[in-house]
Each structure stands twice: as C-alpha cells, then as structure tokens.
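Below, a portion of the complex is reproduced, with chain positions unchanged.
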Amino acid sequence: MKYPPVHYHKYLGLDKVLDAQNLKSDEYKKHAHDEMLFIVVHQTYELWFKQILFELASIQDTFKQTQIAETEMGRACARLERVVGIQRMIINQIDVLETMTPLDFLDFRDMLYPASGFQSFQWRLIETKLGLRITDRLSFNQAPFYKALSEEQQKLIHVAMDEDSLFDSIEKWLERTPFLQGENFNFWDTYKKAVNDMFAGDIATVNANTSLNEEDKKKNIDGLQNALKSFDALFDEKAFEKLRQEGQFRLSYKAMHAALLIQLYRDQPILQTPFRIVQALLDIDEIMTTWRYRHALMAMRMLGQKIGTGGSSGHKYLAEATAKHKIFGDFFNLTTFFIPRSQVPPLPKSIADRMSFHY
Amino acid sequence: MKYPPVHYHKYLGLDKVLDAQNLKSDEYKKHAHDEMLFIVVHQTYELWFKQILFELASIQDTFKQTQIAETEMGRACARLERVVGIQRMIINQIDVLETMTPLDFLDFRDMLYPASGFQSFQWRLIETKLGLRITDRLSFNQAPFYKALSEEQQKLIHVAMDEDSLFDSIEKWLERTPFLQGENFNFWDTYKKAVNDMFAGDIATVNANTSLNEEDKKKNIDGLQNALKSFDALFDEKAFEKLRQEGQFRLSYKAMHAALLIQLYRDQPILQTPFRIVQALLDIDEIMTTWRYRHALMAMRMLGQKIGTGGSSGHKYLAEATAKHKIFGDFFNLTTFFIPRSQVPPLPKSIADRMSFHY
C-alpha cells in the first residue's frame, strides 16, 4: 500500500510486447505458420541481449573504477555468472528454432530479404562492450560490420568502440594487482626457477631411462627443450611483446602475469573471487564461440548452399567468424604456462598474510 | 526483390519490444538492479506463451474438424511436440530467475503489489484451451480465477471456456476411432479374455508355489483378484460411468477404449502418429505439473512464509494447484489397464490390413 497498485499485464508492458509479432506472410496474404516461431525466437533473444547488456553495464561500472572496493567484487562476479547462465539457457533455443524445417522457412524467407542477424544492434553491442575490436572481426562484403545498422545505432556503436571495453577494464584491473613483487620477493624469479627445475628433472629422467635408444632420447629431450623455450614469453618481456605484436597475445605483459598469479594461487582468500571472475570470462567467451558455431550449423541446415538472407555466403562466414571472434583468448592460452601445483612455489608468509583476513 | 526490403530491427518490432522494460524502482528513484531480470524473464515467458497459444490454435483447427485428413496428422503432431520442446526449455528459465536472491527481490517487491502471475491472461488461456475446467481448479481467495484479469480478458476467457477445448476435441476424435468393432470382431471380448487368462495363470502360479504357506497364498491371491477387479471399469460401462461420476475418469468410455487401442497397437501404421500425439499430450500435462511445482518451490524460496505479491498464501496454493490441475490425467491412469505385450491378442488380419498401406 505504500505504492499505487500494479497489474501484471500493465507492469510488463504486455500490450507492447505481445503486439509486436507482425507476420510478413500475413501482410502479403500468404500465411506461413512458422513465421511466428521465427519472430518469437528472435524477440526473446533480443530481450535476453538487453538483459546481458544491462548486466555488463553494471559489471563495467565496477571494473572501470581505478580503485575497486572489495565489497563490489562478489556482486560483479555473480552478475558475470548470471550472464553465463543466460547464455547457456538461450543456446538451447536453437533446438526449438530448428523444429522449423527448411521447407517451412522457404514459405516466407524471400519476404524478409535482406533482414538478418547481421543487423542485430544489441549483439554487436555485446561483442563490442566485451572487447571485440573491429580489427579482430572478419570483414564481410567489404563493408565494416556496423554498416548493417541504422545511423543512430552506428553512432551508439562508435561511442561503445571509443570507450573502454570490459576487456580493457579487466586488463587494467589485472595490472593493478598487488603482490607480484614485494619486500625481498620477486615472484617471477621464483617461478622461473621452479619451471627450470621441473624441466631439468624431466630431462634427467629421460637420460636415465635405459630402455630408450639415443635417437628417442634426443627426440624427447628436444621436445622438452622446446616446451621450456615456450616459457620465454612469460619471463622475457621483449619476447612477449614480439609475440604480442604478432597477435599471439592481447593482454599486456603485466596483466598476463597477474592472471597467472590468480590461477596459481586461487585458494588465497583475496584471490577466490578474482579467480571466479576469470573463470566466468572464459565461460562467456567459450559459450559465444559455441553459439556462433551452432548458428553456422543451423544456417547450413536451413539454407544448404544458398546464400543467407543477409547476403552472406551462408554458414561459411559464420564458421570462420567462430574461430576468429575470440575476446578473452589469452585466458585460454595462459594454461600453457601452468606447472603442476605440487611444483608451484609456496607463497612467502608475509605475502600470504596480506592475502588473507585478520579478525 | 519480390518484396520491399526489410530490416531486422523493424521486422522484429524491437522499438516496441525493447522499450517495454519500465522499472518501478526507477520510477520511484530507488533503483533495484534485479528488477530488470524480473521483467525480462516474465516478458520472455509471455512471448513463449503467445507462441504456445498460436500452436495450440493451429492444432485445434485440425482436431475440431469432424473428419480429419490423415495428411494433417503429422503436422499437428509436430506442433504438439514443438509445444513440449518450448515447455522443456522455458522451465529452465527458473534457474536464471533464481539468481535473483530473496533480498534482491525485497528491494522492489512492495512496488509491484498486487501484481502476480495469477494475473497472467495467457497462462489462464493456455490452461483453458487445453481443457482445464473451472471445476477442476483450486479456488483461490473465494473468487473465480478470472477475476484477477481485466474485463476484456475475462470476456475472452469466457469465450474460450464456452468453446471446445483441446481435451474435448481429442475426446471426440478418439470416439471416432474405427477398428474397435468390426465384422466378426469385438476387440473388448478378446482383450477381456486375455486379461482373465493372465490373472488365472498368475493365481495358478501362486497356488502351485510350495514355498508359500496358506496365509501368504491367500494374501497374494486376494491381491491378484483385486487387481483383476480394477479392470471392471474397462469392461463394464456402468462401472466406468460410476467411477467417472466420482471423478476417477474424465474421458468417455468410448474415448478411453480408443486411447487404449492406440497404446496397445501403436506399431500399426495408422496408429503411429496418433500414438505420438497421445504421448505429446501426456508430456504437456507432465511438464505443466512440473512447472507449477518448481514455481511453488521458488515462491517458498523467495518469500519464506510471507504471503505472495498476489495475496496468496505463497507456495501452498501453488503446491496444491500442482496436484489438482491435471488435464490429461486419464492418459496416465490408462496404464492401469495395460497387460504385457506378449499377452495382448494379435489383431485379426482383416483389421490389421485396414490399418496399413497398400501400394
């Protein structure tokens, strides 16, 4: 009674939401039953995209700060995980859409030309706000992706492109991680020694193996030395920057180090939530990739080798975009620099203490 | 080029759909982040309800005919199964909604009073069109369920209540099933004999069992005779009608028989699609029941023992409605009249022939 009474129907704006299904096939008096499903699936997708954008904005509000209160971290993490939950759920809508067969689609496909998912402003905004740069994108029909959008939407996309993306904010947050160096402690020297010791041990094991002939020994040792060499990128900033310029990495050297620290010492109280945040970003990237892939398969199923309604060469563009449109790929590659936990050097007590509570 | 060009954004009415999220907590300048999720979840539900109603209408167009072309059956079946697919998918949205914690809900719960799911016109319409009668419904707050709807919606609900529901059409379709009687063939005599033989065999097995004492024998035989007696409802129309008046059955005697025939001889070409249709109706009923149950659990989680926004005593009403609001319960009960396939009498060739193709 503190507020005026509310009715479900009006509160949810159902007069608007449920009045937005206008079948082209009805307009042209060639009713195609499955057009309703086609519309409803896409509308629910767009509603969920709005929700994802809403969550991302609030997450970005946290991460774009130059100093983030620890009290905000649990909430930001829960919202990222909510995004993951939404994505996992809506990917299954493809199964429902595929109950529309290609022949059913043909009944109204021509009427929609050239409308296509390429024109989804919100999807483009999600990609951009997460951190997909225009240079990361597969070009399509010789035109930048935003040309498919209305002028107003193009302006908004450009604003988003000019702002820090979540990737940018996460990178800066990682770069600010303390603990990487301290009084009498340089983590990377310690880690490098652990890596070298591990490989030296492995090489010694090979040399001591009497059942191997010289050729096999050499082959194995070469393999181990190559693996060891791949760690140069971790310990040598110049080597890293060279690879980064070649596109092997996107995160800065410092951010990469912080991300590795979070992974290796995730049990430390102060790193428990950051670890979950990195996991959630990995999940988001992986699900978006899976989504694109399933979309590509569906396009192939619906269109065969015909060209898509948007004029694309169908599933081919989608399949290629799938592989290329990664955002947090560095978190996947980071795994290369892991060593077994039993060989990870323990933290000095002074550092571990600062990572914990004291009450 | 046969049709004017179409843009994705306009085609999907996104200006309307994406402009219908008006947070009460923003209106009252007490922004509650999770209200957006609350709105979007319910809007997507309503979109899917519209889709379900659309499919049900087309299915009813088929079944309300007094003679149904076999060419329509596959399509009607596929659409029923699509409804099942949609329901299975949207039930998982509850997991996403539950990422909103009770404390988050409290931030805006008062602002929505007395809006509640009881006011969902489309949900009520789905129930009514499937065949839930007002007499099947748990009464709530001493008022008929439709009082929660707007006057216009009440009129539409009454129209739906006066029309044949899908249950009614399915019942009539079942009653029209041929094959139940024919030249020199009365299926039910044959089936009754098979049932009697089966039980006589079981009783003989018990009597011959030397490891049982007299008391155990008697107990077992009493059990078998009771089980046999439960078949009276199947073979004796008066016994059936009595039970029907007591609410044990809803379908007519004839429709019940046809449904059993479909189950027992589902491999016959002409019964393959009808069998799937009965399965889909069972699935729909089961998922709606599961939905209500999960809704009840969520209400308990969100509200504890507080009363719901709609004034209901929370999850209690929902839990009770769950058990009561069955529509195709007869298809569940039918199982009672099954006997193992090895003892089901084979169809006479003349009947089997008429159930098959000839090319």
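Letters A and B mark the chains as written, and numbering starts fresh at 1 in each.
The working rule: a residue touches a chain if its C-beta (ideal position, glycine included) is under 8 Å from a C-beta of that chain, and two chains touch if they have at least 3 such contacts.
A quick note: this is a predicted structure, and the numbers were derived from the prediction, not measured.
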item: Overall copies of the shared sequence [whole complex; 2 in view]; value: 4
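Everything below uses one rule, namely that only the chains that are shown with their structure count from here on.
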item: Turn needed to bring subunit A onto subunit B - CA fit, degrees, nearest 5; value: 180
item: Between subunit A and subunit B, centroid-to-centroid distance (C-alpha), Å; value: 40
item: Touching residues on subunit B, where the partner in the complex is subunit A; value: 1-3, 5-9, 11-14, 16-22, 24, 28, 33, 36-37, 39-40, 42-44, 46-48, 50-51, 54, 58, 78, 81-82, 85-86, 89, 92-93, 95-96, 99, 110-122, 150, 153
